[in-house]
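Here the structure comes first, spelled out in structure tokens, and everything after it is commentary.
We show some of the complex, not the whole, and keep each chain where it was.
Letters A and B name the chains as they come in the text, with residue numbers starting at 1 for each one.
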């Protein structure tokens, strides 16, 4: 099951925008843009990727984890463990 | 329902340790400890608090959210929305 199924277009649009941001930063570096201005754009691109991650996680909890919870048992435990690890990776990245 | 019920002692122990870390940092500052050494301890205390948050979140997903998911409907949606917002606050803090 794919949690982001209903939001696939939106996720792809956000990823396309983030990719464009990173390409724009490379262009800034090629043109010797002042460090601080480059850094501001890197922070913006990082935040954009974090937003994609939070959206994917929402969909995952609302679909995959919620569905597994209704099944219960080991299936539910496995999904919860996976989700916890994904959240920890995000918080620490 | 309280998700951390089964881990209350562990959560309190971790919080007690984090509190001790913050008090220790204040003592370092009082004794004019070198900035970088103080900063190292602040980063460690921040990481300790993040770990408490991740543990609380795990318990919350495994109990409160999972239980709401089996009920379904608005109850489940409300719990998921709440959890998403809590995760976003952690990722952005």
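The criterion applied here is as follows: contacts are C-beta pairs under 8 Å (C-beta built on N, C-alpha and C of every residue); 3 or more make two chains touch, one makes a residue touch a chain.
No experiment lies behind these values; they were computed from the predicted model shown.
Number of identical chains making up the complete complex in this structure, 2 of which are shown: 4.
To be clear about the criterion, only the chains that are shown with their structure count from here on.
The centroid of the Cα atoms in chain A and the matching centroid in chain B are 21 Å apart. Interface residues of chain A, counted against chain B in their complex, comprise 50, 53-54, 57-58, 61-62, 65-67, 69-70, 72, 76-77, 80, 83-84, 87-88, 90-92.
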